[in-house]
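The next block holds one structure in the form of structure tokens; read it before the comments.
The complex appears here without one of its protein chains, the remainder shown in place.
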Amino acid sequence: MTRRVRKIFFLLSAAALVWVFFLAYSPLAPFGYVQSKYGDMVNAITVPERHITDAVTAVNFDVRGFDTLGEEFILFTSVMGVLLLMRRQKDEPAGDHEDKAADRMIPPASDAVRVTSLLLIAPTVLFGLYIVTHGQVTPGGGFQGGVILSTAPLLLYLCADYRPFRRAVPQRLIEASEAFGAAAYILIGGACVALGGLFLQNSLPLGQSGSLTSGGMVPFINLGVGLEVSGGLSLALLVYLEELLEEKEQ
Amino acid sequence: MLPVFPVVLPLFAAALLAALTKLVSQRLSQGIAIAATLATLGIESYLLHASAEQPIVYWFGNWLPRHGIALGISFTVDPIGAGLGTFASVLTLAALVFSSKYFDAAGNHFHALLLAFLAAMCGFCLSGDMFNMFVFFELMSAAAFALCGYKTEDPGSLQGSLNFAVTNTIGAYFVLSGIGLLYARTGALNMAQMGRALGAGPLDSLVLIGFVFIVCGYLIKAAVVPFHFWLADAHAVAPTPICILFSGVMVEMGLFALARIYWDVFNHALHPHLAGLRTLFVTIGVVTAFIGAFMCYLQRNVKRLLAFSTISHIGLMTIGVGLFTPEGLAGAAVYTLGHGAVKAGLFLVAGILLHRFESVDEFDLYAKGRRQRWTAAVFFAGGIALCGLPFSGLAAGDDLVHAAAAATGFNWVRLISLFAGAVTSAAVLRAGGRIFFGWGPAGDQSSAPKHEEKPETERGHDHTPATMFVPAAALVAAGLLVGLTPNLKPAASTAAMQFENTNAYATRVLDAQPAPAPLPPRPAPTEIFSGLLTVLGAITIAAVHLFSDRARDISAAIAKPLQLLHQIHSGHVGDYVAFLTFGMACFGLLCAYCFR
Amino acid sequence: MSETILQAGILIFVAAGGTAVVFNREPLSQAMVVSFYGLLLGIMFFVFQAPDVGLSQIVVGAVALPLMILLVLARVKKQGRKSD
Partner (left out) sequence: MSYLPYAVAAWLFIVGLYGVISSRNLIHLVICVGVIQSSSYVLLLSIGYRAGRVAPIFADIPANTLAVDPIVQALMLTDIVVEVTVIALLLSLAVQIHKRHGTLNPDRLMKVSG
């Protein structure tokens, strides 16, 4: 189809699709008045039965914890996919980063940028860790904290040159810890079985509501997820960065 | 505990392989992957056996339903789901064995992704929760997109993978919007609970379009017309071991989702419109079967030819599922086994050709395979089996589907399967005749443009390793012999009856009551005559095409108007998404106004 | 009442933001608009009592995604320069 034909064809179809959306959404209860006993029930039980004050975390890591296992592995699989797709091919030069990096085309960062990013690294890491560990108490958790943590290596890149940066970032270790974080979810689920429950059935003491140790297995899962997400996303970002800086000069 | 293993075990092995990247050798990594797949296969087949009497319900985290409201996520194991999972493990095993010599450069990531793919397919088959199914669908997609683009040095491979990824991702958002709609109506995500709530409520356009969004979102994966465009692009370019998983089982997952969602969720609500639904899905199936068959016959790239033949067969399976009777579903299930095994074997033969001669083009390979007697035997056996040779797996599936069609007034469906089977099979036989015997002329103008394919292997082109030949031969043999399994058809019918007993399913899941034992199924007759007729038709078409100049002229004249079909399959992702929009709008309006 | 106005306002901003993302065909400026759109979505989640989701959306939509897009754009630009 030519561009024009495609657009006309699409606009006609889209007009019909708008009508379909109207038919679908118009019988919905007005905004703010949809009912769900499921949601109310979960809200009612998270604090008394699970000592978790953030109901969303309770749903994510306990009541519907298995969804989140799948979700973690979506991330894990995609990162593997990115590594697979971005791998160096035979017809491209392998390794030998250092010489290529020396005459890279990106201008070096100014001192102001370096100092700022150096100063930012510690607070970023701390903030990320805070978010990871407080998931069962306040908004946040392994995923949100993990994303924040994953930006730390990039800050490191901004404050160092590429060469010391590559040396400082242990990619092998990040890969291993990402995989370990993903496996931890399964290990925790399996441990529940070993303790006599069903998969992902909490058998740890629930702790004091609102404290860091509340929620039984949830904080542990959160740590694993934090490790996995921070590792996975920083790997993806590293691969993109590498692709940018080590491209073969022709 | 057991229902968890088919998902958790491959995922854990995948994480292990990723953790040990570059530390373990290729061989060890392949060994771990094969061991995990074998274990999954064992557990899945045990589940298949154990769930024959009663569906097995497993609540994660022991969050049991309270007052009929499901809190947690359940796995509901029944023979159809477990059977599909078992079949997925078998094909994964074949893909792993086949790829051992195949990718000298394949890293651990390849094995890890394959395991994640397997886990996702198993989870998709076993899950009893609408959103959990979506999660596994996305996991399956993520692994599939990456595996499809594996040959990053091949420009076509990247483009096919992109088309696949974009269309399927948009489909997933339709599914998610549909889940949102149904959650707003029912306040549930568990399928049994949703089914009960929808049965009690009114059938309005929200429910109907929720059905369309979810089902059509999954049918994009199943590649029915007009959502089929991505399939040929993705299959033609994906690495051969991945093709067998795509064609053999991933595409069928979309149809499985249609059956699962109709019977568990929408049966009560949509039951008054069953006749209309039958007509709709049988029509979709017929159109898919026809377009797939035509396009298949026009191809010269063997992998693309096989891909379009998959589309045609998917059309026939859509008819089976879309008749919404136990025999129809049982037929589609048996057909999946027969077709998946045979098609996988044929794809592996294409992989062997690519390995030996660095091409999968019918004319490039002209007469090159003269000395490949055994490979030729496998290819021709697969080609004949593909049209439903009597007593093969495909024929057993056909018998059941035809019985179901006769019972619901769609007796003419057998003509469709005769036509589609003969044409797709004739295309395979024609290609085989050219490649292995040098029959017919060495060039032809009526066919599709040529597409260069990069070789997948590095060295050793002078012989075919056993790890490549044995899986191909074994799969074709399995596809032929599965039809001879005693009790296959009655067992499938019983399983389908259990699958389609919506009330029993809901009480089993939500009230933990045992389901009643299914009634003994009606026996489906074995149709030898129509099977033989199809084989005869296929051979005739192929022979006439290869040996008669005049027939070739006529077929070229017929093919002229079909050029339009070629142009529609443009490889442009924008076109595909425009067709997707069109299809979604059509189905939405059709359902909303016909089934009110 | 004021809450309703706030909610309606942010929804209209989100709709406009999405439209701006689509119709902005210059990739680099699109990356900026995407980041802004991610932020808008995050604010919308906070306004609609979903702080957990809001936090994720802000870290993903306003930080991680634009970062990826910028890296990819830089990569593509670089090759473009070389081949010219």
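Chains here go by letter, A, B and C, matching the order in which they are written, and residues are numbered from 1 within each.
The criterion applied here is as follows: a residue touches a chain if its C-beta (ideal position, glycine included) is under 8 Å from a C-beta of that chain, and two chains touch if they have at least 3 such contacts.
All figures in this text were calculated on a predicted structure; none of them were measured in a lab.
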Of the chains that are displayed, which are in contact with the missing one across the whole complex? A, B, C
Considering the complete complex, identify which of B:Ala18, B:Leu245 or B:Ala578 is in touch with the unshown chain. B:Ala578
Considering the complete complex, of B:Glu138, B:Asp364, B:Asp399 or B:Glu500, the missing chain is touched by B:Glu138
Contacting the left-out chain: of B:Met140, B:Val212 or B:Ala236, that is B:Ala236
Where the missing chain touches chain C, by residue: 4, 7-8, 11-12, 14-15, 18-19, 21-23, 25, 27, 30, 34, 37, 41, 44-45, 48-53, 56-57, 60-61, 64-65, 68-69, 72-73, 75-76, 79, 83
If the missing chain were put back, which residues of chain B would it touch? 131, 135, 138, 141-142, 145-146, 149, 152-156, 158-163, 165-166, 169-170, 172-173, 176-177, 179-181, 183-184, 189, 232-233, 236-237, 298-299, 448-449, 451, 566, 569-575, 577-578, 581
Please identify, in ascending order, the residues of chain A that touch the omitted chain? 3, 6-7, 10-11, 14, 17-18, 21-22, 25-26, 28, 30-34, 36, 38-40, 42-44, 46-48, 53-56, 58-60, 64, 67-68, 71, 74-75, 77-79, 81-82, 85-86, 137-139, 143, 210, 233, 236, 239-240, 243
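By definition in this document, only the chains that are shown with their structure count from here on.
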Between chain B and chain C, tell me the centre distance in angstrom, where each centre is the average of that chain's C-alpha atoms. 37
Measuring from the mean C-alpha position of chain A to the mean C-alpha position of chain B, what distance in angstrom results? 31
Whole-Å distance, chain A centre to chain C centre, using C-alpha means? 17
Chain C partner contacts - residues on chain A that touch it in the complex: 54, 56-57, 105-106, 131, 139-141, 143-144, 147-148, 150-151, 154, 233, 236-237, 240-241, 243-244, 247, 249-250
Mind listing the chain A positions that touch chain B in their complex? 1, 6, 9-10, 13-14, 16-17, 19-20, 23-29, 34-39, 41-42, 62-67, 69-71, 73-74, 76-78, 80-85, 87, 89-91, 172, 175-176, 178-180, 182-183, 186, 189-190, 192-193, 197-202
For the complex, which residues does chain C have touching chain A? 50-56, 59-60, 63-64, 67-68, 71-72, 74-75, 78-79, 82
